[in-house]
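All protein chains but one are shown in place.
Think of it as A, B and C in the order they're written, each chain with its own count starting at 1.
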Amino acid sequence: MKKLINKPEDFVRESLEGMAAAHSDIIKVNYDPTFVYRTDAPIQGKVAIISGGGSGHDPMHAGFVGKGMLDAACPGEVFTSPTPDQMLAAAKQVDGGAGILYIVKNYSGDVMNFEMATEIARTEGIRVLNILIDDDVAVKDSLYTQGRRGVGTTVLAEKICGAAAEQGYDLGRIVDLCRRVNLNGRSMGIALSSCTVPAKGSPTFTLSESEMEIGIGIHGEPGRERISLESVDRITERLAQSIINDAPYRRIVREWDEDQQEWVDVELINPSLQKGDRLLAFVNNMGGTPVSELYLVYRKLAKICEQQGLQIVRNLIGSYITSLEMQGCSITLLKLDDEMIQLWDAPVKTAGLRW
Amino acid sequence: MKKLINKPEDFVRESLEGMAAAHSDIIKVNYDPTFVYRTDAPIQGKVAIISGGGSGHDPMHAGFVGKGMLDAACPGEVFTSPTPDQMLAAAKQVDGGAGILYIVKNYSGDVMNFEMATEIARTEGIRVLNILIDDDVAVKDSLYTQGRRGVGTTVLAEKICGAAAEQGYDLGRIVDLCRRVNLNGRSMGIALSSCTVPAKGSPTFTLSESEMEIGIGIHGEPGRERISLESVDRITERLAQSIINDAPYRRIVREWDEDQQEWVDVELINPSLQKGDRLLAFVNNMGGTPVSELYLVYRKLAKICEQQGLQIVRNLIGSYITSLEMQGCSITLLKLDDEMIQLWDAPVKTAGLRW
Amino acid sequence: MVDKEQILQWLQAFTTEIEKNKEYLTELDAVIGDADHGINMDRGFKKAIAQLPNVTEQDIGNILKTVSMTLISSIGGASGPLYGTFFLRASTVVAGKSELTAQDLLEMLQAGLDGVLQRGKAQLGDKTMVDVLSPAVVAFGQAVGTNKVILPAMQQAIAAAQEGLQNTIPMLAKKGRASYLGERSMGHQDPGATSSYLMLKSLLETLENKTQ
Partner (left out) sequence: MVDKEQILQWLQAFTTEIEKNKEYLTELDAVIGDADHGINMDRGFKKAIAQLPNVTEQDIGNILKTVSMTLISSIGGASGPLYGTFFLRASTVVAGKSELTAQDLLEMLQAGLDGVLQRGKAQLGDKTMVDVLSPAVVAFGQAVGTNKVILPAMQQAIAAAQEGLQNTIPMLAKKGRASYLGERSMGHQDPGATSSYLMLKSLLETLENKTQ
C-alpha cells in the first residue's frame, strides 16, 4: 500500500487534524464524536445544513464546510457511514434555531444512521429534516431495491442549499430546493484503477492494463460492468448518453413528516432532460486522474450537449467527490433554473470550493 | 497506459480545447503557435506576466492565467519546454505597453527557449525581462552546473507578481519582487509512484511496493535517491528539514540587462530560514495523491515549523504543480514579508486558483 | 437456561470470531461491497466488549443495551445501525433478567430480527443478513415449540443459518451496496449474512461449552 500515512487506524483523525490546522479561519473540528463545523456556527436564525458520510471522498464533505455551504460535516471511517451520535452532536453545535437539513446520500448505511440521528434529535427538540440524494444512473432498478446511489449531485446540492441558507431561506423552502436539485441531477462514473482502503491495505479490485469499470460508485466498489479500455471520447459518450437518455426515474424514498411526526414514504420522479434545458456540467475526478484529462472529458461532453440541444451554462471540473486515489471520473448533469443559477453563483468560502 | 485520452499526440491540444470551452470567461487559447491568454488582454499600462513550460503540470501554467495572476501561458508538449515562437506570440498578444516579465523555471530547455524569445522580442521592440525560479533544495551543486530546478515557488511567484501587476507595479518593481520571492522560497518533493508520458506509453521509472523516490522534480524523472517507504511523518520530517536546514544558496544566473542590452551573469544568494520567520507553507500534490493525505503532511509540517520557531501565516494545499498522475507530494516554504502577504491575499480568478 | 455469564461469554466469543475472520469478511465485502465489513465489525465489537467490565453486575437487558449503544456509535455503515438495532431490541425483551429460558431466548432473537427488518426494510431473498437471521429464528422457534430444550434448538437454528448463508450466494442483491452491482452481485456470499452466521455460531458454541 503506497500512501502518505502513519497508522491506517489514525488516518481519518490525523487528516482532520491537518485540515483543522490548515483552515482554522474556516472550520473547527470536534473529536469523539467527530464532526467538522464552521468557526462562526451557530448562526442565529439561519437554517443549518449538515451532511456526512464515509471518509475518503475529499474534499467532500468536510472540505465543503464554511460560509455559503455546509454548517457541519460528519466524517465516518473510510467509506463507512458516520454514526448517529456524530450527527446529533453536530446538529446541537450548529443549531441556530431555524432548523436543520441533513443532506444524506442514498446508501443503506448513511440512510439508517441519519434516520436514527433524526429520530433522536427530534426527541431532544431539535428540528431536523432530511433529503436523500440518489442520482447515479448506473444503478438500474428502483422499486423494491436500495435504489440509486447518491454521488455528484450531492456536491451541487450542498452548494446550492448552502447559499440558500445564507440568503435566509427557511427550512421548508430549503428542503423543497434540495429535493428539486436532486430530482434534476444525474450522474455516472467510470474507474481506470481501483483504490486501496488504508485499513485493508490492498486494492478493492484489480483491473488489467486494458480494462476499465463502468458505472462505479464512490466507495472503490466495482461497477456495473467491466469492459475494455476505450478512448476518452468514447467513454464520455457512454457516460453522457446514459445520463441524457435516462428515462423518468420513479422511486419511493423515506422523508420525515413534521406534521405526522413520523417517517413517510414519498414517491419522487426525476423528469428526463429535454432539448433546450440549461445545465450545470460537472466533470469530477475520482482522485488519481490529472486535471488535464478531465478537460478532455469536458471537451467531448460540451460537444455532445451542443449536438443534443442542451445548453451548458455553468461547469465545475476537478476533484470534489473522490474515491481516495482511484483513477477515473464521473459526469453529473444538473438541469438549472434561474434560482439555482443565482444560488450557484453566490459566494462560497470553504477549503474545497471557493469563489 | 491508463489514461482518459484519445491519441497521445493530440493530448495537449485537446486538453487546451476543453479548458478553453470550460473557462471562456477567463481565458482564450491560440493554436500554432500555442498560448493561453486572458480574455481581457492586453491591458493598457499594466505589466504583463507570462510563464510557460512543458505540459503535464496542471493547473500550472495555463490554469493560472486570469485576473490577478498570469496574462499568458505557453504550454509545451508534455514535460517539454515550449518554443520561442510561442513565447513571442504570447508577448505580442498581451503586451499592454508597460513591459513583460517572463517567469522561467530553471531547466536547460526552458531557460534556452525563453532566452531566444527574449532576444527576438527585444529586436522587435517589446520590453521583456526574465526571472529564473530555482528553488529545489534536492539539487545539491550550484556553481558550474545547471543549478537547482524551478518547482513549487513558481506558483507562488506567479500569484504574487500577478497581484503586483494588477495593482500597477512597474516592470522594475515586479522584477525585484519576483527575484525576492525566488530568493526566499525553497522546495523539495518525493514520489510514491512514477507517471507515464502519453507519447511514451509506459512509466518513466518503476518502484516496488516498498520503495519511494526522494528529491524528485516535476517531470517524472527519478529523484536524488531511492529509499524504503516511510511513514508520512518521517517523510515530512525529511522534506521539511532539508528545506529548513538548507545553507545560504549561492549561484550565478543569467538575466537580461536593459542598459547593456545583453545577458549578464548575476550572483544571487538565498538567505537561510531564521527563527521567527513568517512563512507560506505550500503542500503540493504531484497529481495522484488524495488531498486527505496532503493534510497529513501539513499536520506534521505545522508541528515541525512550530518546534523550530517558524510561523506559518499562510498555506496552500492541493494540486498546483503536478507531474501527471504521479503519487507523491512536495513542500515549499516561502519566507513572507508584509508586501508579499498583501499580494498573496489579493483577489485572483483563474481556473486553478481563485479567491 | 442461559445465564448472564454465558451471554457475556457469547459476546466475547463472537468478538474473537470476528477478529479471526476480519480479513475474510472484508474480502467478501470487497467483491460485492466496499471492503470494510470485517474492519467495521471488528472495530465495533472490540469497543463493545471493552464496555462489558462496567456492566457485569447488571442484568442481561442492560448488558445488551450497552453493547447496542457502543455498536451504534462506533461501527457506522450499514452494519452499525443493523447490529445496533438488533441488540437494542433484543435488550428490551430481556430487560431485568439474569437468566433466560428457551422462550426468552427465542423472543430475544425474534425482537432483534424484527428490529433489523424494520430498520433495513430488507426482505427474505434480498441477499442480506436477514437471509441468515430469519431462517435461523424460524428454525429455533419451531424447535423450541416442540421440545423446549435450548441446545438442540440452537443446533437446528445453526443448520438453518448455514443453509441461509449458502443461499445468499446465487441471490441478486436488492438491498445494501451489493444491489448497485445488479447481476454482478450473483455468485458471491453476502458479508453481513456471514457475520450474522458467525454471531449465531458463537452463541451455539458458548452453549455447547457449558454442557460439555
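Everything below uses one rule, namely that a contact is a pair of C-beta atoms (placed from the backbone, for glycine too) under 8 Å apart; a residue touches a chain by one contact, two chains touch by 3 or more.
The model shown is predicted, which means the values in this text are computed figures rather than measured ones.
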Ask   = Considering the full assembly, with which of the depicted chains is the omitted chain in contact?
value = B
Task = Pick out which of B:37, B:107 or B:295 touches the chain that's been left out of the picture.
result = B:107
Request  = Could you tell which one of B:30, B:146 or B:167 touches the chain left off the display?
outcome  = B:146
Inquiry  = If I consider the whole complex, including the chain that's not displayed, which of B:79, B:295, B:320 or B:344 touches that chain?
reply    = B:79
Query = Of the residues in chain B, which ones touch the absent chain?
reply = 33, 54, 76-85, 107-109, 112-113, 115-116, 136, 138-141, 144-146, 149, 197, 199-200, 204-205, 217, 219-225
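Just so it is clear, only the chains that are shown with their structure count from here on.
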Key: Each chain counted as touching chain A and chain B at once   = none
Remark   = Farthest chain from chain C by C-alpha centroid distance is chain B
Key: Chain occupying the middle, per Cα centroid   = A
Query = Between chain A and chain C, what's the gap in Å when you average each chain's C-alpha atoms?
reply = 31
Query = What whole-Å value do you get for the distance between chain B and chain C if each is reduced to the mean of its CA atoms?
reply = 56
Message = Touching at least two other chains at once: which residues of chain C meet that condition?
response = none
